[in-house]
Structure formats: structure tokens, C-alpha cells
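Missing here: one protein chain of the complex. Every other protein chain is in place.
Now for chain A:
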Amino acid sequence: MTQTAPSLRLEAEEAAARLPDLLAHADHLASTVLLGTHGRRRAGLGDDFWQYRPARPGDSRRMIDWRRSARGDTQFVREREWQIAQTVQLWIDQAGSMRFTSGQHPDKAHRARLVGLALAVLLLRSGERVGLTGTRLPPRRGDIQILRLAEMFLDAEDADYSPPEHRGMLPRSQAVFVSDFLGEIDEVETALTKAADRGVRGVLLQILDPVEENFPFRGRAIFQSVGGSLAHETLKADDLRDRYLDRLAERKARLSHLSSVTGWQYHCHHTDQSAQAALMWLYHALDRRL
């Protein structure tokens, strides 16, 4: 599916516009604390006014807000809200297996990009720092990052299946992995383990085509991966159905188990469903975390 960065961004903006601003609630993530626009509901370093409090001994004179103090006899100190920003790192699977669709609905890669970018828009709009895992696009703030992300998302990979990128994850940040997770499951395990080691938590979003969920095939067939690197021939495809579905359920259970062990969250999304559903789930998942 050919797609230009502007059109991808436009669709992402449209998807994101339907949600209220995501104000991730702050957690104590000491090492990644940076000033951001998210009020911590307590006085601290920040730009926004929080409250006036009577000056206490120990406050330096320059901290006194003279304008307020002039109205009475008491001297007041102006306090600002303590604001921090979160770092969220995305990994969107760009491998060949994602460029598959069985019908009218968009291919998996498109859905993954859309949901990922919509999430990035929401996060960036609420002041978070968003980037990619790995070294290609470190987390930054600002709207311009949306464009950079959109550009990155459009770089497709040639390989049929690609392992999750787990390098360059900032300790104690958030991570979002979007993929069909049909490749080597061990790689996923490695990535999640490493993330857990660094205190990174996040979500796994598995995107599957309805065909992959139903396996509605009959007769003699040769199944091959998108790039053609793998092939499997069968004489009666309908006989394979039950065993395939078992394997798929097993794969999902494994992913779910891995994520629960490492403190991540797992969700499976189908391309024939609305992208809104996936975004909603991501929103809530991150909202709970942040």
C-alpha cells in the first residue's frame, strides 16, 4: 500500500481528534524525570501557577511574591506546579508479513502505523516525548516529531519477519510494540526480558488479519510468506484448520503470559475492526501506566 507521509498524518490526526487529551498521570520515574507540561498536582518546578502559600522561615526573600503580599500584612510565596514529561518509545513492525491483507480492509502495516501514529499524536499533544526504539529516532517533544515519526513509519523493511527492536530503550520509560508477532517468539521474549531489566514497561499490540484468525481455506494450496522466503504445501487445507487455530491460540497465550510476567499488557487487534478500538485500548493501557 503506497502512502505518503501527509496522508498518513492526516488520517492519524483524524483518529486522534476524537479522544480527549491524554494527560498521563505521573509516576515516580526518577531517572527519566524531565520538566514537562503534566502537572503533578503538587508544588514543584514548572511553568504554571499552583498556589500561594504564606512565606515560611527559610524562604529567601526573592521567593516572595510582592504583588500578592502587598494586599495584606502576610507575605506570600508563589508556588508553581511540578511538571514532568514521560518518554514513550514505539516499535512498529515494518516487515513483509505486515504488508498483507485478505480483502477490502487495509493491510496490517497500515493499521499498525495508523494506530501508532495516532497514539504518538495524542502523547505529543499532551507534552510527552515520543520516539522510536533503537537509535533512529530518539524521543523528542513537539509537533515536528509527528512528521518525523510518520516518515519513519513509511520505511518498509524487506525481511519477512523482523524481531522487536529492543536497543536504545531509555530506562524506566514506556514502550509500545505493534506487530503481528508471527515471527520468532523467542525474539519477543528476549526483547521483553531486556525491557523488564531496564524497568521499561509497556504494551504489546498484536495486529492480525481476519484470515489469519479464521483460516478459511480449502483444497490443495501452497501457503507462502509475503516475501516468499517460507512456503508450506498442503493437499487439504481444511484439515489443517483446527491444528492451525490451536497453534495460534498457543502463540497468543505465550504472548499474554510473557507480558504479564514482565509487567506489560497484551492485546490482539484485527484489521477488520475499527482502528478506534485499538487506539482506545492503547490509550487506556498507557493511561493506566503513566
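Please note the rule applied: a residue touches a chain if its C-beta (ideal position, glycine included) is under 8 Å from a C-beta of that chain, and two chains touch if they have at least 3 such contacts; residues count from 1.
In this text, contacts and distances are computed from a predicted model.
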Record lookup, UniProt, unshown chain, options "L-ascorbate oxidase", "Acetate CoA/acetoacetate CoA-transferase alpha subunit", "Branched-chain amino acid transport system permease protein" or "LytTR family transcriptional regulator" -> protein name "LytTR family transcriptional regulator"
For the chain left off this view, which of A:50, A:76, A:100 or A:266 is in contact with it?
A:100
So which of A:64, A:159, A:196 or A:248 would be touching the chain we can't see?
A:248
Quickly run down the residues of chain A that touch the omitted chain.
96-98, 100, 108, 160-161, 180, 182-183, 208-209, 211-212, 217-226, 230-236, 239-240, 243-244, 247-248, 251
